[in-house]
Every structure is written in C-alpha cells, then in structure tokens.
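I have a structure here, written as structure tokens, and I will follow up with some questions on it.
For this view, one protein chain was removed and the others were kept in their places.
Up next, chain A:
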Amino acid sequence: MKDKIKIFLDSDLLEKYLIGSTTKEETLQVERYIAMHPEVREMYLELQENLEAYAKLHAIKTPDGLKEKILSTIKAQNSLRKRFTRYAVAASVAVFIFAGSSYFFWDQNQNLMQENTIVSNKIKTLEEDMREQLEDVRNQFIVLNNPLTKKYNVKGNKNARDLKAIAYINPVKKLSYLNLRNLPELPEDKCFQMWAEVNGEMVNLGVIKEITDKEKLLALPYAENAIGYITIEQKGGNMAPTVENIVANINY
C-alpha cells in the first residue's frame, strides 16, 4: 500500500491536478487517492498552500480600470441572462399556449369529423328510407288505382272473429298489400304474426303490432298462388308458424 502511494506521489499526478492540467481520468484517480489516503491529502493541502504563497510572490498590480471593466462585463452578462430568462419564460408560455390551442383545435376537428360521419350516415339511411317509402307509396298507389287489382276481404276464424282485413292483389304488377282494419284483443303474452307461403317456402313477415293507422297498407311478397297467414304466437313472434293457431289466411 505504501509503495502504491509512493509511486503515486512520484508520478507528479498530484502536482498536475493541483494546477488543473490533469485529464478527466487522471482527475478521478487523484481525487480517489486524496479521499482514501491521509498522507496524499496532507501533501495536497501543503501543495495548495505552497502554490498560493508562491503565486503571491509573483503578484503584479493590476492595471487601473480593469476591475470596473470586469464588473461591467459581468453586469452586462447578468442582465443578458435575465433578459434571456424572461424571453425563455415568454417563449415557454407561448409554446404552452400554442400546444394547448393546437390540441383544442385538433380535438375539435376530430369531433367535427366524427359528427360529419354520423350526419352523412344518417343522411344516407334517410335517403334509403325515403326511397323505400316512396317506392312503397308508389306501389300502394298503383295497387289501389289499377283496375286489375283484386280486393279480398279477410276475416278471422273462430279464434279471432274480430279480425278484419282487406287484401289488394294485382297479378299484372305482381304486387300485394294488406290493410288491417281491426285486430281482436289478445292476452298479454300473445301476438299476431304474419306469414306468406311463397313458392312452397314459409316467409316470416313479422309480428303485427297494434293498428295505429287503419289506412296503412302492409306489403306482402308477391308470388302466384301464394298464401298469406296470420297466426297467434307467443309474444315476440316465432321462427315458424304454429299451424293450429292460424286465424286467417289470404289466398292470392
């Protein structure tokens, strides 16, 4: 250990460190030695004292005005730094506001774009609905107006005596409509469901809700020799008609 310290002290590294001419690695090495070995620390302290004393022996009176020059340079730098700090703060605030407003506008843009998609989808759906309804109204008009349209009165069987409906069938235009005039009251858990047998297949036409508009015409799928049925089913409708519950049939 002693040898190590002697080698270190002989290496001049401490002297180089003293006057500030060591490399980064050397500096770390020297500082480690100073921290770890009291004799190195003592030597370093002594060298510092010697350096100060020796340097003082070489003191030369500074030229007049140098002090003022230095102080004014430092003052100028300080105010520059303060100004810079002010600008930096202002710039930071500006950046913050810019970032905030950018986000705000981006968010708004995003919302508007979303709304736009929703609105355009709605318009599309409305358009389709309208076309369908218009087509339906046109067909209804044709059916009702056409002299070739046959009108059938449909009545319910014994299970639904009050059921009254009128079917309009036009074999030329291949259109058929049903106008429900009256539906008998059903228990809470039952409902009427409409079916059509078209080309040998049973088509579910859906559950009949309460009659809100007596003038309303319900479209039936057209086929030659098709049969329409109305059945009583469990509330919510059924996948296939319950044959024994058929209350009315419409041949067309």
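Criterion: a residue touches a chain if its C-beta (ideal position, glycine included) is under 8 Å from a C-beta of that chain, and two chains touch if they have at least 3 such contacts; residues count from 1.
Here is the rule we go by: contacts and distances are computed from a predicted model.
Asks: Tell me the UniProt name of the left-out chain, picking from "Beta sliding clamp", "NADP-reducing hydrogenase subunit HndB", "RNA polymerase sigma factor" or "Peptide/nickel transport system permease protein".
Replies: Answer from the record: the omitted chain is "RNA polymerase sigma factor".
Asks: Which listed residue (A:74, A:93, A:123 or A:240) would be found touching the missing chain in the intact complex?
Replies: Final answer for the missing-chain contact: A:74.
Asks: I need the residue numbers on chain A that touch the omitted chain, in ascending order.
Replies: Missing-chain contacts on chain A: residues 12, 15-16, 18-21, 31, 48-63, 66-67, 69-71, 73-75, 77-78.
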